[in-house]
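With one protein chain held back, the other chains of the complex are shown just where they sit.
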Amino acid sequence: MPEKKRTTIILFSGEYDKAMAAYIIANGAAAYDHEVTIFHTFWGLNALRKDNQVPLKKGFMEKMFGKMMPRGADKMGLSKMNYLGMGPKMIKQVMKKHNAMPLPDLISMAQEQDVKLLACTMTMDLLGLQKEELLDNIEYGGVGAYVGDSEDANITLFI
Amino acid sequence: MPEKKRTTIILFSGEYDKAMAAYIIANGAAAYDHEVTIFHTFWGLNALRKDNQVPLKKGFMEKMFGKMMPRGADKMGLSKMNYLGMGPKMIKQVMKKHNAMPLPDLISMAQEQDVKLLACTMTMDLLGLQKEELLDNIEYGGVGAYVGDSEDANITLFI
Partner (left out) sequence: MPEKKRTTIILFSGEYDKAMAAYIIANGAAAYDHEVTIFHTFWGLNALRKDNQVPLKKGFMEKMFGKMMPRGADKMGLSKMNYLGMGPKMIKQVMKKHNAMPLPDLISMAQEQDVKLLACTMTMDLLGLQKEELLDNIEYGGVGAYVGDSEDANITLFI
């Protein structure tokens, strides 16, 4: 039996459109029967945040980062034409009109297709993000976990 | 006979310097006899727009996007040091001095070297871009076409 194809994506960016691209590619590759990993690091971790505030003990800097960063996929801005938040509204309106899936639905779909959602523990630590604040049913690891999943991959991307 | 090497590039970004990097790598890989695909999605589609306005029937949002986005490769800004358009002028001046190819020429060269220029139909739909507005002799497809070209690729990049 031939080995399964693999796709791994590093999601570094914290923008709505880039995260959308990452999840559309991930879902597409999974539909073509690839094993897929998305490694969420730095600002990309924000796509995995729950949208409600989780009461946790944090230091001053960690609280600051927590407040300054978007809480969850739906709150992220655009990489282009952000225009004080008008861009994301336009994009979401246009997506609705064309029946395109919004980002939170793309993430649920990825979970249903067994895409491995990996959160980078090193940057969680730096930015003061704790497991309780992130979505359920995701995995945790560092750069070693990423390299392990990627070294036999067919498609490797950094977004 | 050994199989040909393959390089596939997703051009997501709409900036002059990033598109230049994409096309320089594509032309370089083609010169080393790779089969090369550039999949233009989101803001990267703007590199494929014709520079003249094409009269077409469009909805309000599609017209807005059409106006707000740069019309063709030569109109794109820089990802860094844009300075109200001064950056792109400086870069183009410096490129001229050093006999470096401007972006539109890099795109023509890619077409001459049989680099496959693929436009993402899903984002064309979202942004209201129609085939008449894009360069001639390009191909159209979705994430499936990208995955198909990429799964045996040697180099896969997201720009």
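Order of writing sets the chain letters: A and B. Residues in each chain are counted from 1.
Following the convention adopted for this analysis, a contact is a pair of C-beta atoms (placed from the backbone, for glycine too) under 8 Å apart; a residue touches a chain by one contact, two chains touch by 3 or more.
Remember, it's a predicted structure, so these values are computed and weren't measured experimentally.
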item	value
From B:47, B:143 or B:157, residue that would touch the chain that is not displayed	B:157
Interface with the undisplayed chain - residues on subunit B	5, 7, 17-18, 21, 24-25, 27-29, 31-32, 34, 79-81, 90-91, 93-95, 97-98, 100, 154-159
Missing-chain contacts mapped onto subunit A	10, 12-14, 41-43, 61, 64-65, 68-69, 122, 125-128, 142-144, 146-148, 150-153, 156-158
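One rule holds in what follows: only the chains that are shown with their structure count from here on.
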item	value
Subunit A-subunit B separation of Cα centroids, rounded to whole Å	25
